[in-house]
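Removed: one protein chain of the complex. Kept in place: all other protein chains.
Now for chain A:
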Amino acid sequence: MPADADATPVRDEREHARKVFRAMLEARQLETKLSSMYKAGKIVGGVYLGKGQEAVSASLGGGLNWGTDVFAPLIRDQAGRSAFGEDMLDCTRTYLGSSLGPMHGRDGNIHRGRPKEGLLAMISHLGASVPVVAGVLLSRRLQGKLDGVVGATCIGDGGTSTGAFHEGLNAAAVERLPMVVVVANNQFAYSTPNDRQFACGDLLDRAVGYGVEGSSVDGTDFLDCLRVIGGAIDRARSGAGPQMVVARLLRLSGHGEHDDASYVPDKLRAGGLGRDCMQVAAAQMIETGYATEGEISDWQTEVEDAVQLAIATAQQEPPPDPWKERWDARSTKLSMVTEA
(Lines give C-alpha, C1' and ligand atoms only; values in the text may rest on other atoms or scores of the structure.)
Protein backbone atom coordinates (compact mmCIF):
# COMPACT_ATOMS: atom_id res chain seq x y z
CA MET A 1 0.00 0.00 0.00
CA PRO A 2 1.50 3.39 -0.92
CA ALA A 3 2.20 5.74 1.96
CA ASP A 4 -0.16 8.65 2.09
CA ALA A 5 1.28 11.30 4.33
CA ASP A 6 -1.92 13.31 4.26
CA ALA A 7 -4.24 10.46 5.15
CA THR A 8 -6.69 11.69 7.75
CA PRO A 9 -7.18 9.29 10.64
CA VAL A 10 -10.53 7.57 10.72
CA ARG A 11 -11.04 8.36 14.34
CA ASP A 12 -13.25 10.87 16.09
CA GLU A 13 -10.74 13.55 17.00
CA ARG A 14 -12.75 14.89 19.89
CA GLU A 15 -13.27 11.51 21.50
CA HIS A 16 -9.66 10.61 20.90
CA ALA A 17 -8.39 13.81 22.51
CA ARG A 18 -10.65 13.24 25.51
CA LYS A 19 -9.38 9.68 25.95
CA VAL A 20 -5.73 10.68 25.67
CA PHE A 21 -6.13 13.69 27.93
CA ARG A 22 -7.80 11.57 30.61
CA ALA A 23 -4.90 9.14 30.46
CA MET A 24 -2.55 12.06 31.05
CA LEU A 25 -4.51 13.12 34.10
CA GLU A 26 -4.49 9.58 35.37
CA ALA A 27 -0.74 9.22 34.95
CA ARG A 28 0.04 12.56 36.58
CA GLN A 29 -2.07 11.81 39.61
CA LEU A 30 -0.95 8.24 39.94
CA GLU A 31 2.69 9.24 39.76
CA THR A 32 2.26 12.14 42.17
CA LYS A 33 0.80 9.70 44.65
CA LEU A 34 3.51 7.12 44.04
CA SER A 35 6.14 9.80 44.52
CA SER A 36 4.77 10.80 47.92
CA MET A 37 4.58 7.16 48.96
CA TYR A 38 8.17 6.67 47.88
CA LYS A 39 9.24 9.69 49.89
CA ALA A 40 7.35 8.28 52.86
CA GLY A 41 9.37 5.09 52.52
CA LYS A 42 6.42 2.99 51.43
CA ILE A 43 7.88 1.94 48.09
CA VAL A 44 11.19 0.15 47.65
CA GLY A 45 13.35 0.53 44.57
CA GLY A 46 12.85 3.69 42.59
CA VAL A 47 10.06 5.86 41.29
CA TYR A 48 10.62 7.47 37.91
CA LEU A 49 8.17 10.12 36.86
CA GLY A 50 7.06 11.08 33.39
CA LYS A 51 6.11 14.54 34.60
CA GLY A 52 6.18 16.91 31.66
CA GLN A 53 6.24 14.09 29.11
CA GLU A 54 2.63 12.98 29.38
CA ALA A 55 1.45 14.57 26.15
CA VAL A 56 4.07 12.75 24.11
CA SER A 57 3.69 9.45 25.86
CA ALA A 58 -0.10 9.38 25.93
CA SER A 59 -0.35 10.43 22.30
CA LEU A 60 1.65 7.35 21.40
CA GLY A 61 -0.05 4.86 23.73
CA GLY A 62 -3.47 6.29 22.89
CA GLY A 63 -2.94 5.83 19.18
CA LEU A 64 -2.40 2.10 19.58
CA ASN A 65 -4.93 -0.69 19.94
CA TRP A 66 -4.71 -2.90 23.01
CA GLY A 67 -4.53 -6.57 22.06
CA THR A 68 -3.49 -6.13 18.44
CA ASP A 69 -0.77 -3.49 18.43
CA VAL A 70 2.48 -3.80 20.35
CA PHE A 71 3.80 -1.23 22.79
CA ALA A 72 7.11 -1.26 24.62
CA PRO A 73 6.98 1.67 27.02
CA LEU A 74 10.01 2.98 28.85
CA ILE A 75 10.61 4.61 32.22
CA ARG A 76 8.62 7.79 31.66
CA ASP A 77 5.63 6.26 29.95
CA GLN A 78 2.99 5.91 32.61
CA ALA A 79 0.75 8.15 30.50
CA GLY A 80 1.33 5.97 27.44
CA ARG A 81 0.54 2.85 29.42
CA SER A 82 -2.70 4.36 30.70
CA ALA A 83 -3.68 5.54 27.25
CA PHE A 84 -2.87 2.17 25.72
CA GLY A 85 -5.21 0.53 28.19
CA GLU A 86 -3.09 -0.89 30.98
CA ASP A 87 -5.12 -1.51 34.13
CA MET A 88 -4.08 0.93 36.86
CA LEU A 89 -3.90 -1.98 39.27
CA ASP A 90 -1.03 -3.45 37.26
CA CYS A 91 0.93 -0.36 38.20
CA THR A 92 0.07 -0.12 41.88
CA ARG A 93 0.43 -3.85 42.39
CA THR A 94 3.88 -3.83 40.83
CA TYR A 95 5.14 -0.79 42.75
CA LEU A 96 3.74 -2.10 46.00
CA GLY A 97 4.95 -5.65 45.47
CA SER A 98 1.58 -7.35 45.50
CA SER A 99 1.80 -11.01 44.60
CA LEU A 100 -1.30 -10.56 42.45
CA GLY A 101 0.33 -8.14 40.03
CA PRO A 102 1.60 -9.14 36.62
CA MET A 103 5.16 -9.45 37.95
CA HIS A 104 4.25 -11.19 41.22
CA GLY A 105 6.88 -9.21 43.10
CA ARG A 106 9.63 -10.62 40.89
CA ASP A 107 10.26 -7.35 39.14
CA GLY A 108 9.34 -3.88 40.20
CA ASN A 109 7.99 -0.51 39.20
CA ILE A 110 8.28 0.26 35.49
CA HIS A 111 9.42 -3.16 34.33
CA ARG A 112 5.97 -4.62 34.25
CA GLY A 113 4.15 -5.76 31.15
CA ARG A 114 1.64 -8.13 29.66
CA PRO A 115 3.50 -9.50 26.66
CA LYS A 116 0.61 -11.65 25.51
CA GLU A 117 -1.62 -8.59 25.23
CA GLY A 118 1.05 -6.61 23.41
CA LEU A 119 2.43 -4.65 26.33
CA LEU A 120 6.07 -5.68 26.46
CA ALA A 121 7.88 -5.83 29.80
CA MET A 122 10.97 -3.64 29.52
CA ILE A 123 14.33 -4.58 30.97
CA SER A 124 16.51 -1.84 32.42
CA HIS A 125 19.00 -1.89 29.60
CA LEU A 126 18.16 1.10 27.45
CA GLY A 127 17.50 0.47 23.79
CA ALA A 128 16.85 -3.24 24.28
CA SER A 129 13.14 -2.99 23.43
CA VAL A 130 13.68 -1.59 19.96
CA PRO A 131 14.59 -4.91 18.30
CA VAL A 132 12.04 -6.83 20.36
CA VAL A 133 9.21 -4.72 18.97
CA ALA A 134 10.66 -5.22 15.50
CA GLY A 135 10.68 -8.96 16.13
CA VAL A 136 7.01 -9.09 17.03
CA LEU A 137 6.24 -7.23 13.81
CA LEU A 138 8.47 -9.52 11.77
CA SER A 139 6.60 -12.47 13.25
CA ARG A 140 3.26 -10.94 12.30
CA ARG A 141 4.47 -10.53 8.76
CA LEU A 142 5.67 -14.13 8.59
CA GLN A 143 2.24 -15.22 9.79
CA GLY A 144 0.48 -12.97 7.32
CA LYS A 145 -1.01 -10.92 10.13
CA LEU A 146 0.88 -7.68 9.80
CA ASP A 147 -1.67 -5.60 7.96
CA GLY A 148 -3.01 -2.79 10.11
CA VAL A 149 -0.68 -3.51 13.03
CA VAL A 150 1.75 -1.04 14.58
CA GLY A 151 4.57 -1.65 17.04
CA ALA A 152 5.77 1.28 19.09
CA THR A 153 8.43 2.06 21.60
CA CYS A 154 9.93 5.05 23.33
CA ILE A 155 13.43 6.11 24.16
CA GLY A 156 15.16 9.08 25.69
CA ASP A 157 17.81 11.28 24.13
CA GLY A 158 20.41 9.29 26.08
CA GLY A 159 19.03 5.94 25.02
CA THR A 160 19.55 6.84 21.37
CA SER A 161 23.29 6.44 21.98
CA THR A 162 23.01 2.71 22.63
CA GLY A 163 23.95 0.07 20.12
CA ALA A 164 20.64 -1.70 20.59
CA PHE A 165 18.74 1.39 19.48
CA HIS A 166 20.80 1.68 16.32
CA GLU A 167 20.82 -2.01 15.52
CA GLY A 168 17.11 -2.31 16.13
CA LEU A 169 16.12 0.74 14.12
CA ASN A 170 18.33 -0.28 11.23
CA ALA A 171 16.97 -3.83 11.19
CA ALA A 172 13.37 -2.55 11.33
CA ALA A 173 14.12 -0.22 8.43
CA VAL A 174 15.68 -3.00 6.38
CA GLU A 175 12.48 -5.01 6.87
CA ARG A 176 10.30 -1.90 6.45
CA LEU A 177 8.34 -2.81 9.54
CA PRO A 178 5.47 -0.66 10.84
CA MET A 179 7.39 0.53 13.86
CA VAL A 180 7.12 3.90 15.55
CA VAL A 181 9.95 5.06 17.78
CA VAL A 182 9.28 8.15 19.81
CA VAL A 183 12.29 9.92 21.24
CA ALA A 184 11.52 12.09 24.25
CA ASN A 185 14.35 14.57 24.08
CA ASN A 186 14.07 15.97 27.59
CA GLN A 187 17.55 17.52 27.28
CA PHE A 188 19.18 15.33 29.92
CA ALA A 189 20.08 11.71 30.31
CA TYR A 190 20.11 11.49 34.08
CA SER A 191 22.44 14.49 34.54
CA THR A 192 24.20 14.40 31.17
CA PRO A 193 23.15 17.20 28.82
CA ASN A 194 22.64 16.69 25.10
CA ASP A 195 26.03 18.12 24.13
CA ARG A 196 27.75 15.30 26.00
CA GLN A 197 25.38 12.72 24.57
CA PHE A 198 25.45 13.23 20.81
CA ALA A 199 27.13 15.48 18.30
CA CYS A 200 24.65 15.45 15.45
CA GLY A 201 22.62 18.61 14.96
CA ASP A 202 19.28 16.99 15.48
CA LEU A 203 18.37 13.51 16.67
CA LEU A 204 16.27 13.20 13.53
CA ASP A 205 19.51 12.98 11.57
CA ARG A 206 19.74 9.47 12.94
CA ALA A 207 16.43 8.52 11.34
CA VAL A 208 17.63 9.89 8.01
CA GLY A 209 20.74 7.73 8.27
CA TYR A 210 18.65 4.59 8.48
CA GLY A 211 16.08 5.45 5.85
CA VAL A 212 13.48 6.03 8.52
CA GLU A 213 10.92 8.78 8.10
CA GLY A 214 11.28 11.35 10.86
CA SER A 215 9.24 14.16 12.31
CA SER A 216 9.67 16.63 15.14
CA VAL A 217 7.17 17.88 17.62
CA ASP A 218 6.95 20.32 20.48
CA GLY A 219 6.38 17.86 23.29
CA THR A 220 4.75 20.46 25.48
CA ASP A 221 2.00 21.06 22.94
CA PHE A 222 -0.72 18.47 23.42
CA LEU A 223 -2.60 18.98 20.15
CA ASP A 224 0.64 19.00 18.22
CA CYS A 225 1.65 15.73 19.83
CA LEU A 226 -1.67 14.15 18.96
CA ARG A 227 -1.31 15.29 15.38
CA VAL A 228 2.35 14.48 14.77
CA ILE A 229 2.58 11.23 16.71
CA GLY A 230 -0.85 10.16 15.46
CA GLY A 231 0.34 10.90 11.93
CA ALA A 232 3.42 8.74 12.40
CA ILE A 233 1.27 5.89 13.70
CA ASP A 234 -1.09 6.22 10.75
CA ARG A 235 1.76 6.23 8.26
CA ALA A 236 3.33 3.14 9.81
CA ARG A 237 -0.05 1.43 9.82
CA SER A 238 -0.61 2.13 6.19
CA GLY A 239 2.70 0.62 5.11
CA ALA A 240 5.11 3.56 5.00
CA GLY A 241 7.75 1.74 7.08
CA PRO A 242 9.34 2.73 10.37
CA GLN A 243 8.72 6.20 11.72
CA MET A 244 10.69 8.19 14.24
CA VAL A 245 9.32 11.18 16.12
CA VAL A 246 11.56 13.41 18.18
CA ALA A 247 9.78 15.43 20.83
CA ARG A 248 11.41 18.48 22.38
CA LEU A 249 10.58 18.94 26.02
CA LEU A 250 12.01 19.11 29.50
CA ARG A 251 11.55 16.61 32.24
CA LEU A 252 9.85 18.42 35.11
CA SER A 253 11.19 16.18 37.83
CA GLY A 254 14.45 14.49 38.70
CA HIS A 255 15.65 11.40 36.90
CA GLY A 256 13.99 9.50 39.70
CA GLU A 257 12.42 10.72 42.88
CA HIS A 258 15.79 10.39 44.61
CA ASP A 259 17.20 13.11 42.32
CA ASP A 260 16.52 16.84 42.76
CA ALA A 261 17.66 17.67 39.20
CA SER A 262 19.80 20.58 40.42
CA TYR A 263 21.81 20.26 37.20
CA VAL A 264 18.91 21.70 35.15
CA PRO A 265 19.56 25.44 34.69
CA ASP A 266 16.79 27.77 35.87
CA LYS A 267 16.84 29.48 32.50
CA LEU A 268 15.83 26.28 30.79
CA ARG A 269 13.04 25.71 33.26
CA ALA A 270 11.73 29.23 32.72
CA GLY A 271 11.79 28.91 28.94
CA GLY A 272 9.28 27.43 26.52
CA LEU A 273 10.47 23.87 27.02
CA GLY A 274 9.77 24.21 30.72
CA ARG A 275 6.04 24.73 30.37
CA ASP A 276 3.84 21.97 31.70
CA CYS A 277 2.14 19.99 28.95
CA MET A 278 -0.68 19.18 31.34
CA GLN A 279 -1.66 22.82 31.70
CA VAL A 280 -1.26 23.39 27.99
CA ALA A 281 -3.44 20.38 27.29
CA ALA A 282 -6.18 21.47 29.66
CA ALA A 283 -6.30 24.90 28.06
CA GLN A 284 -6.37 23.36 24.59
CA MET A 285 -9.18 20.99 25.52
CA ILE A 286 -11.27 23.91 26.63
CA GLU A 287 -10.27 26.15 23.72
CA THR A 288 -11.22 23.57 21.14
CA GLY A 289 -14.42 22.72 22.90
CA TYR A 290 -13.26 19.14 23.37
CA ALA A 291 -14.07 19.47 27.06
CA THR A 292 -15.45 22.02 29.49
CA GLU A 293 -13.73 23.24 32.60
CA GLY A 294 -16.39 21.44 34.62
CA GLU A 295 -15.76 18.16 32.85
CA ILE A 296 -12.05 18.42 33.44
CA SER A 297 -12.51 18.99 37.14
CA ASP A 298 -14.97 16.09 37.30
CA TRP A 299 -12.39 13.90 35.59
CA GLN A 300 -9.81 15.04 38.12
CA THR A 301 -12.02 13.85 40.94
CA GLU A 302 -12.84 10.58 39.23
CA VAL A 303 -9.19 9.89 38.55
CA GLU A 304 -8.23 10.77 42.13
CA ASP A 305 -10.76 8.25 43.40
CA ALA A 306 -9.54 5.61 40.99
CA VAL A 307 -5.94 6.16 42.10
CA GLN A 308 -6.89 5.92 45.78
CA LEU A 309 -8.79 2.72 45.12
CA ALA A 310 -5.99 1.12 43.11
CA ILE A 311 -3.44 1.90 45.81
CA ALA A 312 -5.70 0.76 48.62
CA THR A 313 -6.44 -2.47 46.77
CA ALA A 314 -2.79 -3.26 46.10
CA GLN A 315 -1.86 -2.38 49.68
CA GLN A 316 -4.23 -4.97 51.08
CA GLU A 317 -3.00 -7.75 48.86
CA PRO A 318 -0.48 -10.34 50.00
CA PRO A 319 3.19 -9.77 49.26
CA PRO A 320 5.09 -12.58 47.57
CA ASP A 321 6.02 -15.46 49.83
CA PRO A 322 9.57 -16.81 49.47
CA TRP A 323 8.37 -20.19 50.72
CA LYS A 324 5.63 -20.48 48.15
CA GLU A 325 7.63 -18.91 45.36
CA ARG A 326 8.25 -21.16 42.36
CA TRP A 327 11.90 -20.47 41.94
CA ASP A 328 11.92 -21.44 38.28
CA ALA A 329 13.66 -19.33 35.69
CA ARG A 330 12.54 -21.74 32.99
CA SER A 331 9.05 -22.81 32.07
CA THR A 332 10.06 -26.36 31.26
CA LYS A 333 11.40 -29.19 33.33
CA LEU A 334 13.64 -31.28 31.14
CA SER A 335 12.45 -34.86 31.19
CA MET A 336 14.47 -37.69 32.75
CA VAL A 337 16.89 -35.34 34.45
CA THR A 338 17.44 -34.50 38.08
CA GLU A 339 18.04 -30.83 37.52
CA ALA A 340 21.31 -29.39 38.69
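Quick note on the criterion: a contact is a pair of C-beta atoms (placed from the backbone, for glycine too) under 8 Å apart; a residue touches a chain by one contact, two chains touch by 3 or more; residues count from 1.
The rule we apply is simple: contacts and distances are computed from a predicted model.
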Missing subunit (named according to UniProt) among the choices "NADH-quinone oxidoreductase subunit D", "Dihydroorotase", "2-oxoisovalerate dehydrogenase subunit beta" or "Polysulfide reductase NrfD": "2-oxoisovalerate dehydrogenase subunit beta"
Which of A:41, A:163 or A:289 contacts the chain that the document leaves out: A:163
Residue of A:54, A:69, A:86 or A:107 touching the missing chain in the full complex: A:107
Where the missing chain touches chain A, by residue: 70, 102-104, 106-107, 111, 113-116, 120-121, 123-125, 128-140, 142-143, 163-164, 167-168, 170-171, 174, 328-332, 334-340
